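Written below as structure tokens is the structure these notes are about.
Excerpt of the complex: some chains, original placement.
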Amino acid sequence: MLSSPLVDVQGKSDGRRVPIDRVGVKNVRYPISLATPAGGAHAGPRQHTIARIDMYVSLPHHQKGTHMSRFLEVLNEHHDGLPSHDVMNLCRAIRERLEAEDAHLRLEFPYFIDKRAPVTGQPGKLDIEVVLEAHASGSEPGPDAPIGPASPGFTMTVRVPATSLCPCSKEISAYGAHNQRCEMEASVRFFPGKRMWIEDLFAIVEGCASTQVFSTLKRPDEKFVTEAAYDNPKFVEDIVRDLAMAMEADDRVSWYRVGSENFESIHSHNAYAQLEHAKSAEPQ
Amino acid sequence: MLSSPLVDVQGKSDGRRVPIDRVGVKNVRYPISLATPAGGAHAGPRQHTIARIDMYVSLPHHQKGTHMSRFLEVLNEHHDGLPSHDVMNLCRAIRERLEAEDAHLRLEFPYFIDKRAPVTGQPGKLDIEVVLEAHASGSEPGPDAPIGPASPGFTMTVRVPATSLCPCSKEISAYGAHNQRCEMEASVRFFPGKRMWIEDLFAIVEGCASTQVFSTLKRPDEKFVTEAAYDNPKFVEDIVRDLAMAMEADDRVSWYRVGSENFESIHSHNAYAQLEHAKSAEPQ
Amino acid sequence: MLSSPLVDVQGKSDGRRVPIDRVGVKNVRYPISLATPAGGAHAGPRQHTIARIDMYVSLPHHQKGTHMSRFLEVLNEHHDGLPSHDVMNLCRAIRERLEAEDAHLRLEFPYFIDKRAPVTGQPGKLDIEVVLEAHASGSEPGPDAPIGPASPGFTMTVRVPATSLCPCSKEISAYGAHNQRCEMEASVRFFPGKRMWIEDLFAIVEGCASTQVFSTLKRPDEKFVTEAAYDNPKFVEDIVRDLAMAMEADDRVSWYRVGSENFESIHSHNAYAQLEHAKSAEPQ
């Protein structure tokens, strides 16, 4: 009744002649740790967080199935943590272990930035959301080539909470101005040999809202951020344009997509803007 | 190999001597329609929406399983829509069809309030969230008793978006004040013979924030709500206290739980307050 | 202190020379109603549901801001419901009212399919998720051209729950086979002049899993679907290949992207596959 030894059903051939773009595992939660920048020549302490991970490969038309357990095996071999500079390497390792033409890897995780309150210097942690995506294909340089996360197949995204204050509301009102939390998003790819820390991209993005948010604010800090927002009103359109100009000015960035979603305090829906641009000198 | 006729496995006896508080189906999406109030003697048009529905019964220790398909049968018999005044009746119908001591019914759905902009009168719809919960038990009055949704076993909840503006930020800042969207929540039970429309509870709740939100605002409206919020600053504590005083003043309400979550524009976390009170004259 | 009359801040010019791809309102909840197919020459009754709606336009580099309230005005003019054949027309109306080069419209909503249990014929409703996306641009045929939702700028997506049963588990086990709920997704665009009902696309997709799911099953039905799944084992790869073959065979479909996410009963993560294909005769 039972086939013996256990048949490799996935390894059988398939006659439908339909290749599959992506097949694999989705929404795997996994602990990772990331290198952080440091002052001076020393690396910072590793930051521990929890990622949601998708791992896919392409499947040629003649092969019936992929071997799902191998994705987890590759991931489990990194059980002591997954350094950010290994994201491309992990993607390549998936491609090799699964014997595939293409491999796709996506990690999404919360990340914490140490920030002091603007006047009192009160310490605090700001939580942002980070997405790292890698794509390894047969046509890219081999696994021994000296290419880090800054290769064309690597995309880094940060989502950063901040404050937006409406210029129209300020201009037309006798006093006050509606303001709200917004979430800015920036996705970037890099020119060959270039890279960024998450902290670098965060700092560029955070500077583009009306003012920053903080986890701990005492009264002098609250006065500061209230007045700073009122002094720097921005539409959602202003935020994405300032994000675009910041990305244009950074010579590490070869491609970017920037957006902002503002959780309007005067509506139950949100305002949103987005734009995308590939610089002309981009090598791909 | 196959038992024939099909065995009623659920109807078998169980020897573990463990009664179950609630067993049934969870997260059933279903279209419903609700009666709406009207001007004059006429009922308003029915409002159509989509609910997420949980239906449970108690199970005595000696019975192995409940009959899950019967929950859906009862629900499907209401396939032309589920009027709000039938919520208690539906709960009682579940209790009878499942031959149970207790039945619990919970419906959560978006509901739309027609609201005009405060100055220009521009029409618009505000989406709120409503939860109706019913509990029918053997000790309550029989199904023929003239008790509508306003019975002790019935709870109505609304979640209403609005604007809150911080009194501290206004007081200590030279200009401006941080403000943000908040979500107020009020759950109420009623004295015997009393009831409310969703619209009634919504109107009471909406009046307790710094100002209201709208779907469509032209410039004169935006000026109005900006200044109205600045003129009426409220902490999250003020909002729940004003909600409590409004519930105390309403002689239909026998019990209430009120709360507000403010999506602070200066933080990435939220401020929250909640309180609950049963009036002394409450019959249960 | 107050500008008078109220200044049109959004209408001012902008010097940053950054055009914006998409700006507008996101996550607007709104009641809509859709036409349904009928037997014979008569239209079916309208189905009422609640959509989450995104509406965006492009903004040229020289204009400071868009006029957010106009999006809601256009939507509110459809306050009696938004028929599905009006999705492209609504998108074009947005483009005109906002005086924009491009407009994007996206509606996501639950939709209910009446389905009878396979043996007993017990009635029930199956909830699926539908996404309709439209893109209107200056280069497309004018608003008077006889193009319905079946134009190149229109994409229809359905997400359909079903059952998948693992061929490997069945093959290697002495008895039983792991199975689970899966969610299939199909996005399609149409050749000129062609269209589909949501019900049509649903029926094609539902046929590609191991077996269907139902809201109400009596014991003879449960026996039927259990055995049907065991008789028709499919990997996630098989499901997407069968979806692709069904789309290839349908001469209304010019482009498709199909996928399936299987909520594996033996893991806490999911299996996933996806592929996309534009037919060679596609006119765009």
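All chains are identified by letter, namely A, B and C, in their written order; residue positions are counted from 1 within each chain.
As a convention for this text, a residue touches a chain if its C-beta (ideal position, glycine included) is under 8 Å from a C-beta of that chain, and two chains touch if they have at least 3 such contacts.
Just so you know, these numbers come straight off a predicted model, no measurement behind them.
Whole-complex copy count, one sequence throughout, 3 copies displayed: 4.
The criterion applied here is as follows: only the chains that are shown with their structure count from here on.
For chain B, the chain whose average C-alpha position is most distant is A. Among the chains, the centre nearest to the mean of all shown protein C-alpha atoms is found for C. Distance between chain centres (mean CA atoms), chain A to chain C: 26 Å. Here the CA centre of chain A is 37 Å from the CA centre of chain B.
In chain A, the residues touching two or more other chains are 168, 172-174, 267-269. Contact residues of chain B toward chain A in the complex are 126-127, 161, 163, 165-166, 168-169, 172-181, 213-215, 217, 219, 222-223, 225-227, 229-230, 263-269.
Chain contact summary for the complex, chain C toward chain B: residues 6, 8, 28-31, 33, 47-50, 69, 72-73, 76, 79, 110, 112, 122-125, 127, 215-220, 223. If you check the complex, the residues on chain A that touch chain C are 1-3, 6-7, 9-10, 14, 16, 18-29, 54, 56, 59, 64-66, 68, 167-168, 171-174, 235-238, 240-242, 244-245, 261, 267-276.
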